[in-house]
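Can you keep this structure in mind? I'll have questions shortly.
As you look at this complex, bear in mind that one protein chain is not there, while each of the others sits in place.
Going in written order, the chains are labelled A, B and C, and every chain counts its residues from 1.
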Amino acid sequence: MRLDLTEDQEFFRATTRKFLESEVPLATVRSLYDTVDGFDRTWWQQAAELGWTSLFVPESLGGGSLSGAPATDAVIVAEEMGRLVSPGPFLAVNVVAAALAWFGSDAQQAQVLAGVLSGESIATWAFAELDGRWDAASVVTTAGLDGDSVVLDGVKAYVEAAGVADWFLVTARTGEGLTQVLVPADAPGVTVTRGRSIDMTRRFGKVALSQVRLPASAIVGKAGTAGPAVERQLHLALALQSAEMVGVAERTLEFTLEYGRERFAFGRPIVSYQALKHRIADMAVTIEGSKAVTDALATAIDTDDPKVALLASVAKAYVGEHCLDIVDDCVQITGGIGVTWEHDVHLYNRRAAVDRAMYGSPEEHKALLATNTEGAA
Amino acid sequence: MRLDLTEDQEFFRATTRKFLESEVPLATVRSLYDTVDGFDRTWWQQAAELGWTSLFVPESLGGGSLSGAPATDAVIVAEEMGRLVSPGPFLAVNVVAAALAWFGSDAQQAQVLAGVLSGESIATWAFAELDGRWDAASVVTTAGLDGDSVVLDGVKAYVEAAGVADWFLVTARTGEGLTQVLVPADAPGVTVTRGRSIDMTRRFGKVALSQVRLPASAIVGKAGTAGPAVERQLHLALALQSAEMVGVAERTLEFTLEYGRERFAFGRPIVSYQALKHRIADMAVTIEGSKAVTDALATAIDTDDPKVALLASVAKAYVGEHCLDIVDDCVQITGGIGVTWEHDVHLYNRRAAVDRAMYGSPEEHKALLATNTEGAA
Amino acid sequence: MTGTTDIESVETFRARSKAWIEANLPLLSEPWVETRELQRLLFDNGYAGISYPKEYGGAGLTIEHQKAFYDIVAEQDRQVPSELMVSIGIIGPTILDNGSQELKQRFLPPLLRGDEVWMQLLSEPRGGSDMAGTTCRLKRDGDTYFLNGSKMWSSGAYHADYGLCLCRSDWDAPKHRGLSTIAVPLQGNPPGLTIERTRAVSGEAGHFCEEFFDDMPLPADNLIGEENAGWSVAQSLLFHERNAVGGIGMGYLGGWRRGGGAGAFTGIDVGPLREAAERRGVGGAVGTMIADAVISSVVDPLTSDRITLGLQLGTHKGHRGSLSKLQSSLSLHGVARAALAIEGAAALVWDGDDVQLDNAGTSWLAARGSTIAGGTSEMQRNTISERLLGLPREPAFDRDIPFNEVLRNLGKF
Partner (left out) sequence: MTGTTDIESVETFRARSKAWIEANLPLLSEPWVETRELQRLLFDNGYAGISYPKEYGGAGLTIEHQKAFYDIVAEQDRQVPSELMVSIGIIGPTILDNGSQELKQRFLPPLLRGDEVWMQLLSEPRGGSDMAGTTCRLKRDGDTYFLNGSKMWSSGAYHADYGLCLCRSDWDAPKHRGLSTIAVPLQGNPPGLTIERTRAVSGEAGHFCEEFFDDMPLPADNLIGEENAGWSVAQSLLFHERNAVGGIGMGYLGGWRRGGGAGAFTGIDVGPLREAAERRGVGGAVGTMIADAVISSVVDPLTSDRITLGLQLGTHKGHRGSLSKLQSSLSLHGVARAALAIEGAAALVWDGDDVQLDNAGTSWLAARGSTIAGGTSEMQRNTISERLLGLPREPAFDRDIPFNEVLRNLGKF
């Protein structure tokens, strides 16, 4: 949503939008509701061909950033996905791809990235646990070191696309520190419980790890020192999520205004009534603010700005709260039809509600901001 | 503000309103700003003659309730005082008069009540301390028992009308329990620091108690057991305060609508614009709700309803928050002139802000309500 | 409706009612009795339509008698057929005010007996709030009217027997002067009528219906009031609706509102919010939301009671009911919003491949229902500001010109 995109970025946005509009229009999103996975893997490989999976991976490993600012590139896709409440594990895959590109060993990169880049395999991040909190302190799953092995025990929850994932990047605890381990979905001791959410296409699941023993080479980075990596992954997740929410809010406002111009009460279009106009003006303010803070967060990730943690929490608190409120008030403006299955606004409300909760709710990020100006996401 | 007032109560309201309008109109309130005390003692004696000080005192002691429901009678005066942001320590005097009537010894009643009833002496409650919290746990002033004496040590703050008071009902701590002591203002060891507030006429002060030794007969009730009495006094204070805030909010809305009907923009009165009309409608809702909960609290006090603590916290949280917000939005509707000295709305904003803070802010009462449905004011 | 001379005194009535209620009406705590059956019990014992004239099946008494009856019902926590509020409290009195004698004799007795349940056919797909902007077309041909168009947001049309329908019979008259009201039969698949239940936001079949009229023939006798005088019938209906909601007037059913205590009426239960906050350890961050829910659960019913009392005493006018509607619907929405925030991810995600509908997330999707159905919050705010506070009316461009022209002008915006 940056105003000063490069020509490449503008082209990428146009391509992305066209692809989503033609391949997964809202009618398709509705039909995916009835599927178990919520998206089609063949379609995901097409998306990968457009570059969706390669943004954070250096060219030497088969990837390629558009602009040298990969988070800024990635929020372009996320925003477009929000505009059409699109399916697909874009956030999850890219967080793991970025983590491997940033912190993975040569062997891990060689072994895993090619499949992820082509879209043939799906990688996802397993961070939160049963209490649904996205903070390091809440991680109780253990990664025990045993000679040349690492042994995982615990239950990860709210794992996006768990049911179809081939790889889990599991964040676990080793003593006081955090350890991240790349776990194949078919490793002995891994049990995946598929799940659904109120979102039309986004599926989450639980991953139980019972004495999952892997060679130590499965550890991403160094055991017990993954704290900063986890922070960085969380910041990226929040940037992508904020961008998606911006797309959700802006698109919802657009079609609500279209509707409101055509709907008349007492001889006037309903959006000619000042009480609505003023609420809509307030929405325009928060959409502009949401874009501004999301851009700033993406740039902070790309530039290793020390304010990134503050921006991540501010973005989630601000965008998460306002995006849902915008969609919610658009339902009100739409009136009775807005609370029916037939009207599209609920598709957006579903996505907004799920995005609001995942990776820490506005309330949780505000609690951080209340006591710590430096933020901590 | 009850809808089913008795004829006596209706007459009392009419008399009260007429008295305030003629004796302390807003011009007088403005002139009292420049005085040290904020009200005139002779005027207070006139008010006492109208019955303002006698509502909670039985006829046998020279008082007299209008209806047998003294809190319900008293909120009539408080509401009218709010409507004209009137001066005078109505709340403070009545809380002490009620405390003496409810819990005082025959000797205390004989010694003190006559003067308070006639308005010749002023009694006030010294409860909060330097931290500005109105809860029993925050009381650190001690009331030590020493043979036939009680010895007070500590500093009470936010004491209404401290500068002119003849008697302080001091809430202090004796071990784990609370003790209330009636302290003459001229007792050795009492030092009063006069103070002001942003309110035009309402003055508060500090009362330092340094080894204030009084006969044990100065204790109101039994030493160490004043907890329930303090609760009851606080409930009464909150009822009177809520009623005052209702008067403040309703009167502010009235004159703002008068103003807004006469003020034109783009060929229409400003209150014909729907964005304002809808905000005004929301104000009407909260004024109705404020009246309902204030009435319920007064009735609960009069009937010893076990829900009184819940109602007291709900009333303060609800009325305190909405009253200020109503006055605040009325300033916005009034426009530039509303933030000048000449316009009256700031007189109401001042009272609303002070009422909001004293006897526990909405935030503090909400914190109680969040964890305890029974409330605890 | 009925003179107050030569009728039983309220005191006598109260005494015999009390005995009968105690002996006959089931307690709220007992298993729920089917609505029509319960109404029949009242009817057979002379307690249905207490203030309706005897000639139409009522008891021929006064509203004071009716209030006495339902006050006892409330005190005694008894069941009454409150689902019939629309039939008995709103539509019955409207027919009584506006119908011919034949019409009243035809429709009122079965209505009071519980044999024929009525509902309203007012809103339309294109104009929810603007009731008088109806574009349902009513055209007379001899003794038959033909109805074309559609209605929406009619609750429970799939089990009702009749709908009172507001439609346009003269397109050249100004908006409010070309309307008529007519009784539309809904059961037994009458020709020209299709009823569809609206699919709720959860995907399930919903409570509301949409009715499509395709040259549906209706006997001219079904007209309620004069042709083209439908707006005055509608205003009469709105008057009775306000009274019914305010708990006064002919629809007085005071008891059902209080049954179940404070929480029951507001629908706000703070317990689950507190539990979720504790479970997730987010008490501090969401304390204000919980407190606000507690406040609503206390203040809303007190406000409603105050307004009800005011309406009874005459200190309040009917429009004040909008205050309570606005307040309570916003509270319900607010609590749904709080639940979503407090329950967090757990409210939105579950195990297994099946759709689940009983979580805070799904409730959230439907939460705007409360601020839309029964008159949007915006309409309540219009009513409060214009009717109650007397602020200038909103400029409208559909008054005093032929309705056809109103429609043509829409293109200009």
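Here is the rule we use: contacts are C-beta pairs under 8 Å (C-beta built on N, C-alpha and C of every residue); 3 or more make two chains touch, one makes a residue touch a chain.
Predicted model, so just to flag it, every value in this text is computed and none were measured.
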item: From A:Arg83, A:Arg173, A:Arg196 or A:Lys366, residue that would touch the chain that is not displayed; value: A:Lys366
item: Of B:Thr141, B:Ser197, B:Gln233 or B:Thr252, the residue in touch with the unshown chain; value: B:Ser197
item: Touch list for chain A against the chain that is not drawn; value: 3-4, 257, 261, 268-269, 271-272, 274, 277-278, 280-282, 284-285, 288-289, 291-293, 295-296, 310-311, 314, 317-318, 363, 365-367, 369-371, 373, 375
item: Interface with the undisplayed chain - residues on chain C; value: 283-285, 287-288, 392, 395, 413
item: Touch residues of chain B, complete complex, unshown partner; value: 33, 36, 128, 131-133, 158, 193-199, 204-206, 261, 263-269, 272-273, 275-276, 328, 331-332, 335-342, 346, 349-350, 353-354, 356-358, 361-364, 366-367
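The rule we apply is simple: only the chains that are shown with their structure count from here on.
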item: Of all other chains, the one whose Cα centre sits farthest from chain A; value: B
item: Gap in Å, rounded to a whole number, between the CA centres of chain C and chain B; value: 42
item: Centre-to-centre distance between chain B and chain A (centres being mean Cα positions), rounded to whole Å; value: 53
item: Touching two or more other chains - residue numbers and ranges from chain B; value: 274, 277-278
item: Residue list for chain C, restricted to those that touch at least two other chains; value: 378, 381, 394
